[in-house]
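One chain of protein is taken out of this complex; the other chains stay put.
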Amino acid sequence: MPRMNIIQAVNDALRIEMERDESIVVMGEDVGKFGGVFRATQGLQEKFGEKRVFDTPLAEAGIIGAAIGMAQSGLRPVPEIQFADFIFPAFDHIINEAAKMRYRSGGQFACPITIRTPYGGGIRGGHYHSQSPEAYFCHTPGLKLVIPSDPYEAKGLLASSIRDDDPVLFLEPKRVYRAARAEVPEEEYTLELGKADVANEGSDVTVIAYGAVLHDVLKAVEAAEDEDGMSCEVVNLRTLLPYDAETVLESVKKTGRVVIVHEAPRTCGYGAELAAMIAEKAILYLEAPILRVTGFDTPFPYTLEEEYLPNERRIRKGLRDTVSF
Amino acid sequence: MPRMNIIQAVNDALRIEMERDESIVVMGEDVGKFGGVFRATQGLQEKFGEKRVFDTPLAEAGIIGAAIGMAQSGLRPVPEIQFADFIFPAFDHIINEAAKMRYRSGGQFACPITIRTPYGGGIRGGHYHSQSPEAYFCHTPGLKLVIPSDPYEAKGLLASSIRDDDPVLFLEPKRVYRAARAEVPEEEYTLELGKADVANEGSDVTVIAYGAVLHDVLKAVEAAEDEDGMSCEVVNLRTLLPYDAETVLESVKKTGRVVIVHEAPRTCGYGAELAAMIAEKAILYLEAPILRVTGFDTPFPYTLEEEYLPNERRIRKGLRDTVSF
Amino acid sequence: MLRWRGGRYNPAFMSEEIYRILKTNGRLEKGRKTPSIDDDRLRDMYRYMLINRLVDERMTKLQRQGRIGFYIGSVGEEAAVIGSALAMRDDDWIVPCYRELGAALVRGFSLYKFCCQLFGNAEDPIKGRQMPNHYSARDLKFTSISSPVGTQIPHAAGLGMGLNIQDKKNAVLVFFGDGATSQGDFHVGANFAGVFKAPVVFLCRNNQWAISVPGERQTASESFAIKAEAYGFEGIRVDGNDVLAVYETVRKAAEKAYAGDGPTLVEAVTYRQGAHSTSDDPRAYRDEEEVERWKERDPLNRMKSYLKHRDLWSDEEDDKLRDETVKEIAQAVKKAEKVGPPDIEEIFNDVYAQRPWHLQEQYEQLRGLAE
Partner (left out) sequence: MLRWRGGRYNPAFMSEEIYRILKTNGRLEKGRKTPSIDDDRLRDMYRYMLINRLVDERMTKLQRQGRIGFYIGSVGEEAAVIGSALAMRDDDWIVPCYRELGAALVRGFSLYKFCCQLFGNAEDPIKGRQMPNHYSARDLKFTSISSPVGTQIPHAAGLGMGLNIQDKKNAVLVFFGDGATSQGDFHVGANFAGVFKAPVVFLCRNNQWAISVPGERQTASESFAIKAEAYGFEGIRVDGNDVLAVYETVRKAAEKAYAGDGPTLVEAVTYRQGAHSTSDDPRAYRDEEEVERWKERDPLNRMKSYLKHRDLWSDEEDDKLRDETVKEIAQAVKKAEKVGPPDIEEIFNDVYAQRPWHLQEQYEQLRGLAE
């Protein structure tokens, strides 16, 4: 099996899916000749031509708005938003139009669009090249939201997202775009949406995470196991909407302790949903407060981003506080 | 004291604040001569002139974008968004610009804007005249979010919001715009932002709510007290960001049982934050699962809105399930 | 091009050029020839307009009687809507906003289904999910109506781009109001269509008002049509109360689109004779006199006079169509009113192609409570 990074895995999935299905088109700012500012669409225009891979004017509302119309015409658009921080001009089209299209038309129209966009901090991007907007979208019925953490997941989940008949927001962990490398099957495969992965088995505490921060979690857990003798179960969510409550609950019922980790600000962040669900469905199993180790409730800073992010140190503190409670 | 409904209280607060402070201007679609589609700005243009009360072109991004610039010029704009469902074209300006302005400029620029908008279901408005988008905004550091439930709160909280030096989203419960009537002081007064109100004291269970649904909660609680002999404490949040954790926790520590009620869809809704906060800070006090009685995770329907909404019946079931757990 | 004499406040509107074929009295404008449209089609234009008018009148009453919750009509704007819908081929796409019942009628949308949608009942094609006037009819290539003003414009551009990509030779007709041109969505939609030469006819129903806000508060430009310059395609002002002029203009724009020559913006200058919707009371913000002046330019009268001049229509036929239509509407209403509401399960369907666990759980909770 070839070793790939996430960029290559995304590129590979796009290529394979486009070969498989003529109705898939790739569009966005700088995705054509340039191949994307992160090079995720490199070579696709050359291979599939300018009709299926093309640059758009600089307008996110236009990109998603047009993608919705293209879907109505029978296509399966895979628009790229250059950074997740810039998705908000298209917010209305995503949550009021794409997400509601099937429901409001009584099932007549679907919206099979997969919006790819790099998200997250840790690349010295400050306010506008660092945000993790997953919670904004997970409050929206009709949408699906997927976040891979490594190349294997990226390829399999992107394929599933593109084949899915509902609109999917596919957030790519840009901090580990190149750093996360793994063996990835050459041929096509899919990973089921809505299924979490138990990335590490353990019995003292359940850590729930997704995307780039999963790597910090795994490092923290390894250290905690080695140095503190803890046994940590790590649930990697993969799909945030709809999410795999079953796997989460199974783990929580085993460990009785929960730490949720994400980069986005804490208040009304995605972790709140997980904590609330657990506090409803597994309250009798809980032996400690449910902790959220997250970005702070501030805009994303530049110089102090290391301090802002839920780094290994903060995760370990969360683990200690929870297990020793 | 005169009796007013919420529309009148909002109108009264706007008038008093505009008299007090010349820098306040009111803008939006149909707010001028017409006085707003709900008539909340009626008479203001006549009184304060077209410079301070004016209709804008039909563009929410323009309304909020321009309001941000007007704030930079020294004004205190109070834009109206005709329905909360239509605020999303301005989402980028609210969360990427207004909310981050103070932080990103190192404190040089503030954004004292109060965005008024009617929200919520129960008026047979279907998808696009019924939404409760509070959770989308409460995940945004730099914003404040206020929801009154009656005329007294509307007047006092709107005055405080307008005087606040940070951007405030002021969601008005349109279902009870006219139905909620109360005595309201004629003169000016303010109600502190960030402070909840205990609308009913009790000892068996804490119900947390805000806005229009508070009235259903109070009815359900009355019935539960009368018919089932329950003692219910009702916390009316008033400000959702930043929220009054102290009052909530005090109540939860007393009752050990929690029901959270809101109209918005459940997943990643505002109730998730409350549940998560409680599950972190008061876990040892909890004697039952934290229940969320909310709108379902679907777009807002038309015909079946009564069934969709967290009505009295569903709230009572939530109370029973929690107290009898 | 003729001089426009029907403007409102905006002085620019007065002097602007406008395309018209029929005078208010139904006679040809000087220099215009009888357009080469066959007689049946001419009669159809009028028939659809009359049916549209009668439906609007009936449904507005139905709302006043409290039998439906809301209604939004198009009295005065029938020519702009029906003339343009008729000018397209049946397999072209129509992308509507909420005021284009006429276009749905042209496509064959049944009055019964329409009524079911108004009642939001179990036979409503959109399953009781949206307010009245927000139907969809995919089989008729008529897309899903939503309330947010302007969002359909980039969708239409994308639809057109999609047709190009798939080498389909159809075009798209998208409707929106004067107010909608102020939205960012108008801009991005028109701009994408220009850049990608999408086969789209942008039909701006300039009915002079956006609820209480008059046209000159929407824009300082000389006209709405001129905005096409910003996107590199043609903009045409047409008398929106002259169904022949609308038809001919849109037909040309559609042919341009079929030929691969890209989009056109058509500004149909018309007037909203009624309230914005049943929730509105225009006496609070506009002169009745203005309304009266515009009633004199009513599109139905004009076309009827023309047909009568040409012996293509008679008062008897008019009465007969009225009677038949009124009856048909009554039957549709009666039948639809008897249908019950959708089952509560419909709350949970169509959120996704498959219902996920959490919706199943919520459905079961609600079902349990209901039993």
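When the chains are written out, they are named A, B and C in that same order, and each has its own residue count from 1.
Following the convention adopted for this analysis, a residue touches a chain if its C-beta (ideal position, glycine included) is under 8 Å from a C-beta of that chain, and two chains touch if they have at least 3 such contacts.
Since the structure is predicted, the reported quantities are computational estimates derived from the model, not experimental observations.
S.K.: Give me the visible chains that the unshown chain touches, in label order.
M.R.: A, B, C
S.K.: Considering the complete complex, identify which of C:22, C:105 or C:195 is in touch with the unshown chain.
M.R.: Hidden-chain contact among the options goes to C:195.
S.K.: In the full complex, which of A:77, A:107 or A:125 touches the chain missing from this view?
M.R.: A:125
S.K.: Among the options B:142, B:173 or B:211, which residue touches the chain absent from this view?
M.R.: With B:142, B:173 or B:211 as choices, the missing chain is touched by B:142.
S.K.: Using the touch rule from the top, list residues of subunit A that touch the missing partner.
M.R.: Listed in rising order, the touching residues are 29-30, 32-35, 37, 55-59, 61-62, 85-86, 88-89, 124-129, 266-267, 296-299, 301-304, 307-308, 313-314, 317.
S.K.: Could you pull out which residues of subunit B are in touch with the chain that's been left out?
M.R.: Counting over the whole complex, subunit B touches the hidden chain at residues 25, 51-52, 56-57, 59, 61-62, 65-75, 77, 89, 92-93, 96-97, 100-110, 141-142, 144, 164-166, 194, 242, 245-246.
S.K.: In the full complex, which bits of subunit C touch the chain not displayed? Write them out.
M.R.: 182-188, 191, 194-195, 197, 216-222, 226-227, 229-233, 262
Simple rule for what comes next: only the chains that are shown with their structure count from here on.
S.K.: Among all chains, whose Cα centre is located farthest from the one for subunit C?
M.R.: Chain A.
S.K.: Could you tell me which chain's Cα centre is nearest to the average position of every protein Cα atom shown?
M.R.: The most central chain here turns out to be B.
S.K.: Taking each chain's centre as the mean position of its Cα atoms, how many Å separate subunit A from subunit C?
M.R.: Centre-to-centre distance between subunit A and subunit C: 41 Å.
S.K.: Nearest whole angstrom, what separates the Cα centre of subunit B from the Cα centre of subunit C?
M.R.: That gives a centre separation of 36 Å.
S.K.: Which subunit A residues touch at least two other chains?
M.R.: As it turns out, subunit A has residues touching two or more other chains at 61, 89, 92, 96, 100, 103-104, 141-142.
S.K.: Could you check subunit C for residues that touch two or more other chains and list them?
M.R.: 124, 129-130, 134, 146, 148, 184-185, 351, 358
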